[in-house]
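The structure under discussion appears below in the form of structure tokens.
Missing here is one protein chain; the remaining ones are kept as they sit in the complex.
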Amino acid sequence: MTALLEVDGLAKAYRGVHAVADVSFGVAAGAITGLIGPNGSGKSTTIDCISGFQRPDRGRVTLDGADITGLPPQRIARAGLVRTFQTVRVYDQFDLVANLLVAIEPFRTVGWHDALLRTGRYRAARAAAEARARELLDLVGLTRLAAAPASILSYGQKKLLALAAVLMSKPRLVVLDEPVAGVNPTRINEVAGILRKANEAGVSFLIIEHNVEFITGLCDRVVVFDQGRKLTEGPPAEVHGDPRVLDAYLGIDEHGDHVAEAS
Amino acid sequence: MQLTATYLLQLTVNGLMLGLLYALIAVGLALIFGVLEIINFAHGEFLMLGAFAMAFALPAFGLLYGPALAVSVAATAIAGLVLYELFLAKLGQGEFERSILITMGISMILLYGMQYLFTATPRMVDTSFGFAGVTIGAIRVTWSRIIGGAVAVAAFALLYAVLILTQFGRAMRAIAQNRDAALMVGIRPRTVARNAVMLATALCGLAGAVLAPIQLVQPAMGQAMIFKAFALVIIGGLGNMAGAFAAALALGMIESWIGGFFDIIWQEAAVFTLMIAVVLVKPDGLFQRGGMRVG
Partner (left out) sequence: MRQLPLAAAALALAALPPAFGSNYLTGVALSGVVFTVAAAALNLVYGYAGLLSFAQLGFWGIGGYCSALTVTRLGGSFWAGLLVAALVNAAVALAIGLPILRTRRHAFVIITLSFALLCALVARDWVSLTRGPLGIPGLPAPRLFGFGFTTATRFYYLVLAYAVLALGFLYALGGSRIGDTLRAIKQNEPLAQSQGVSPLPYKLAAFALSAVVTGVAGAIYVFYLKVVDPLFLDFYYMQTFLIVVIIGGAGSFWGVVLAGMVMVALPEALRFSNDLRMVIYGAILVVAMLALPRGAAGWFADRRLAALRAALE
């Protein structure tokens, strides 16, 4: 399998404290890859650097061979790498369909004057985008609330909406920051099902998550971080048998003074 | 030659005095920003309140400077307490725009309310010193200016001591430097914020009281200074007290020197052009926020 995303020698420090020191890993095309590690191990900083929300001090990030290091988030998103956020982000004042319509992807061919004058080209793109938005709301099971403002959604429903919003951009790689944290346990399988469906349709995933069961059931491969470095990587079963991984999780209190994760 | 040196010295002395006044206002603004992350748009009106308090207190104390000054500072500190408890305490984190609009409303109420009550007519304020002063060589400085300058210097010495030595000063610096860490070690943000606002408005009231016998007292007097103070706070690095202090002193000198040799427009525009230049080169101001190490 070819690597879709490659991270090479990534480093980022805040005020002299290394949040991430020299990590390298890859995400294979078509795969679902997990990224685990104790709090403060540099996972969030890493995906912030990958998705353009932080500028790495050193290292290189490539998406499908193209260098995306240090590009602004919107350029990276348009290149096909789209992320969600740890504290769920939605547009509270927009209804669910409008939440999904913010994505640039369906409107790529539409210019400013098209949007202002509502030309035929704009109306066609808009109709297609709305149809796609309803499909995705159906996929995540929020069709019933399509016309309601996002502010009335529960936390778990917002995570589902954010997931639909990500897929709206027709991404090649989706980076999920704790997709099931705070989600009702009965719904976790539902999320896994949605991700599998999207994966079958050709979307690759990189997932940060603490829920071991979720990661083990879903991922082809797991990368483990500790103290800003890559500890190990491999298939989930192998990684969970690794005593160093266990140590890293149990030893969390001894080095709990890492930089707070930016999200 | 002799004349030029004297003239320059006179300009420098005036500039120092002006810079200290700017500093009293700007340091308070920086303090409030550092602790509450808001800009107090009504800050200039506290200067005006301090000046009016001085104007009313002086005759009541038989023109004695000291007691009148104390009353003005106490009055503006209490006004600051009211400002905090009634309005600022109700603001959540990240409500910067809302804080500006609320304090702008308060500024309007105070400014135009005073204008409605006392008219816009400037009033002279008399002290027991009258117009007496000292003459050193060719330079003449009135006692109101000398004492005003001395009071400002003393206020900064006191502020420095409070920030370094007292528990509440350390708590304020801690919050200004790293809010999250400070909250984690159990500093009570409400108390600290209230103290910071009172301290800042008291400093501003002090500036107004000092200014009262030197300038004419009128409701709009705060407006003229506050916009410059905003610019100073940006130049000094938002929330950085030492930076604001340095920027204020420098501005006082620059304005005074420019005023001595160029058109008035350059004197007035200096601070804004300077600020825009600073922001273009260093968007976060000349002094970084974390670098506010007073001690």
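In order of appearance the chains are A and B, and numbering begins at 1 in each one.
The rule we apply is simple: contacts are C-beta pairs under 8 Å (C-beta built on N, C-alpha and C of every residue); 3 or more make two chains touch, one makes a residue touch a chain.
What you see is a predicted model, and the numbers here were worked out from it, not measured in a lab.
Colleague: Among A:Cys49, A:Val140 or A:Ala165, which one is in touch with the chain left out?
Modeller: If we include the chain that is not displayed, A:Ala165 is the one touching it.
Colleague: For the full complex, which residue in A:Phe25, A:Tyr122, A:Phe205 or A:Phe225 touches the chain that was left out?
Modeller: A:Tyr122
Colleague: Touch as defined at the start, partner being the missing chain; which of A:Glu105, A:Glu130 or A:Asp220 qualifies?
Modeller: Missing-chain contact among the listed residues: A:Glu105.
Colleague: Taking the full complex into account, find the residue in A:Gln74, A:Thr143 or A:Asn184 that is in contact with the omitted chain.
Modeller: A:Gln74
Colleague: Pick out which of A:Asp92, A:Asp138, A:Glu213 or A:Glu238 touches the chain that's been left out of the picture.
Modeller: A:Asp92
Colleague: With the missing chain put back, which residues of chain B would touch it? List them for me.
Modeller: Where chain B meets the chain not shown: residues 33, 37, 39, 87, 90, 96-98, 100-102, 104-109, 111-113, 115-116, 223, 227, 230-231, 233-234, 238, 263-265, 268-269, 272-273, 275-276, 279-280, 283-284.
Colleague: So that we can see where the missing chain sits, which residues of chain A does it touch?
Modeller: So the residues of chain A touching the unseen chain are 51-53, 72-74, 77-78, 82-85, 89-94, 98, 101-105, 107, 110, 112, 115-116, 118, 122, 126, 148-149, 151-152, 165-166, 168-169.
Assume only the chains that are shown with their structure count from here on.
Colleague: Roughly how far is chain A from chain B, centre to centre by C-alpha average, rounded to an integer in Å?
Modeller: Here chain A and chain B have centroids separated by 48 Å.
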